[in-house]
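With one protein chain withheld, the remaining protein chains of the complex are depicted in position.
Right, chain A next:
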Amino acid sequence: MSLFQELTDREHVFEFLTQVQSPVDVRHGPILYLEDVNVSFDGFKAINNLNLTIDDGELRCIIGPNGAGKTTMMDIITGKTRPDTGSVWFGSRHNLLTMNEPDIASLGIGRKFQKPTVFEALTVFENLELAMATDKRVFPTLTAVMKAEYRDRIDEVLEMIGLEALRDRLAGILSHGQKQWLEIGMLLMQKPRLLLVDEPVAGMTEQEMERTAELLTSLAGKQSVVVVEHDMGFVRSIARKVTVLHQGSVLAEGSMDQVSNDPEVIKVYLGEEA
């Protein structure tokens, strides 16, 4: 096609107008790869030579005492904090250190915060609507209309997180546990490849915990899930592989039984308590 034809063709979509969204390359196994990452805040080393690999479809639990650097690690992966040195790769194609938060989010990394943050002034339905994986630029958002397929997708997630009855209530009136679920639901709406879940069962009752465990295990396989949690019972109920962080680096890695028998881990956990 000549240049003139190309320029006058009404149907032609120029390359610079389509968002370049290269797929995540997981042919080599790992979906997330952190190597020799270091972060210090005012001289305090929050992350110290951290190496971590998460495989595609894996459900990984990360435990560690307070101040072990769990949340900082999530901040680095999602682009909130920039490490001093080291490299962070998503698949083997995307260097996360060169990207900002919205880019990383639209690439397929969803994050649930430690403190449940839902949009309290919006309804449960609207919260999920905003999280939905669609075109998130300003003008498409302004002219967006609610299509039937979107509604179905939201209803599907509402059912998964068990909040169908509350769909038109403001998120602000939800209980703590319900907010946690709503936030997980918002993550699901984003259709992420990798879910980062920070303390999903904090402040939950026994029953709520069980349901959360079911929800998270049902997700693994389709998506990769990284769970940071304090509650050992909960970790035991879902984990296949556990990573123990201590003072910003990996102390031990393996199955729950291996890890809980590791003398180093016992020293860190029990030594401080006893």
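Here are a few things to note about the model shown:
We take it that contacts are C-beta pairs under 8 Å (C-beta built on N, C-alpha and C of every residue); 3 or more make two chains touch, one makes a residue touch a chain; residues count from 1.
Here is the rule we go by: contacts and distances are computed from a predicted model.
Of the candidates "Urea ABC transporter permease subunit UrtC", "Holo-[acyl-carrier-protein] synthase", "Cytochrome c oxidase subunit 2" or "NADH-quinone oxidoreductase subunit D", the chain left out of this view carries the UniProt protein name "Urea ABC transporter permease subunit UrtC". The residue from A:S40, A:T117 or A:S218 that touches the chain not shown here is A:T117.
The chain omitted from view is touched by exactly one of A:T78, A:Q180, A:T243 or A:S260, namely A:T78. Across A:L34, A:L166 or A:M186, the single residue that touches the chain missing here is A:M186. Which of A:E35, A:D55 or A:E126 touches the hidden chain is settled by the complete complex: it is A:E126.
Set against the missing chain, the residues A:T8, A:T143 or A:Q207 yield one that touches it, A:T143.
In the full complex, the hidden chain is touched by chain A at residues 78, 80, 101-102, 105-106, 110-111, 113, 117-122, 126, 129-131, 133, 136-138, 141-144, 186, 190.
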